[in-house]
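One protein chain omitted, others in place.
== chain A ==
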Amino acid sequence: MNRREFGALVVAAAAAAGPFRAFADETCQSPYMPKITGQEEFVYVWTLGVEGMGDEQDKLVTIDLRPDSPMRGQVINSLSVGGRNEAHHGGFSADRRYFWTGGLDTNRIFIFDVHTDPSKPSLHKTIESFVKDSGGVVGPHTFFALPGSMMITGLSNDDDHGGRTALVEYNDAGDYVATYWMPTTSDMQGAVAVGDAVADGYGYDIRALIRKNIMLTSSFTGWSNYMMDFGQMLQDTDAMKRFGNTIVQWDLHTRQPRKVFNVPGAPLEIRFPWGPNANYAFSTTALTSKLWLIYEDDSGEWQAKDVADIGNPADIPLPVDISIAADDQTLWVNSFMDGKTRLFDISDPHNPSQIYEKTIDRQVNMVSQSWDGKRVYFSSSLLANWDKKGDDDVQYLRAYTWDGKELIEDFDIDFYKLGLGRAHIMRFGSSELYTS
């Protein structure tokens, strides 16, 4: 789909559903969810507590984005949850009334009510029994909304804190439903390994393409690695052997794994485009610095291939979060080590090319963009013990406007100066979602 077709789609959607409703959201979220297509009013930042700073606890920080608010660009609320849990990712429920977030270390899941007062989320429920419920899964990572339930990827397990893990499903009430272990060479569960893929059983992200009944999962590393000092790990040859090298294709409805693709070097985020005929997804490999395309070929079979380098792979720039524009034409790719964001033209998904780059700071991790792509937000923290040390450990949420050529800084919030901690995932909120 080109930009013009996309524009027509948005206009049609807006006409059908009023100014704030459309088919799609600020990008990269579950397609089952109601959308903010206008101005996002708040950004929620799941933040890691730091020893010796502020109250030392993990917290959900709310930042005001309302254009006419005197508090715009400032922290208006902060809700501490107790302990340092290795706060990481989170996702809204399909009705977008609740924001589920996970602790990769302690395995607690915090469910925040974001609809009663979107400017001031409250803690609705804490699930303490994730490991027990799931039969030994550790590290609740991605929260992907399905109708009536939440699909959660794990990163590890409680037998050895290695990378073997599973998908775990809870219903919207927060009750455990099922565990689906990732396929491994010794238990493929009916999946086939494509080419020289070795089913490692590792997990990371999850995304789905509903009309094709496709679900994809990627693979990172186990607790021992994601919790340990990054520099120490890079020097530990045994630890470096324990990264995922696979993307798994699943049957979305039956939750059965179908194919295991060889995607070497820790494929992390997975993003499907929004176009009605776009049958592909992007992912990036953190260690090998490549952009991957998982796509349906002419015969209807799904395939995986690398389509571009991100920076110079030999420098290990460590690509982390990515964000696809709502018109499917461009993709933001952040890399942690060089603190850069790069924009790729993906209008031909088989031949992406870099069209822009900018250094955000000494380190950068997450990127989120508004539905119209004009506002782009960056945050800084990767993992508590992977973040840079000393002066390079800057912690922020920084907002930019994108005019199609340049990122222009709008506002910057220093999370250390405010005693908050390490800023990780960002999710948008809006009161418009709950007024019908």
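In this text, a contact is a pair of C-beta atoms (placed from the backbone, for glycine too) under 8 Å apart; a residue touches a chain by one contact, two chains touch by 3 or more; residues count from 1.
One rule holds for everything that comes next: contacts and distances are computed from a predicted model.
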Self-check item: Chain left out of the displayed complex - its UniProt protein name, from "Cytochrome c peroxidase", "Fe-S cluster assembly ATP-binding protein", "Cell division topological specificity factor" or "Amino acid ABC transporter permease"
Solution: "Cytochrome c peroxidase"
Quiz item: From the list A:D95, A:D113 or A:D236, which touches the chain that is not on show?
Solution: A:D236
Quiz item: Quick one: which of A:D105, A:D172 or A:D321 touches the chain that's been left out?
Solution: A:D105
Practice problem: Would you mind spotting which of A:D113, A:D158 or A:D309 touches the chain that isn't drawn? | Solution: A:D158
Quiz prompt | Contacting the left-out chain in the complete assembly, out of A:P31, A:G54, A:G73 or A:G135 | solution = A:G135
Quiz item: List the chain A residues touching the unshown chain?
Solution: 83-86, 105-107, 128-129, 131-132, 134-136, 138, 157-162, 164, 166, 179, 181, 184, 186-187, 201, 222-232, 234-243, 245, 264-265, 285, 287-288, 313-316, 337, 384-390, 392
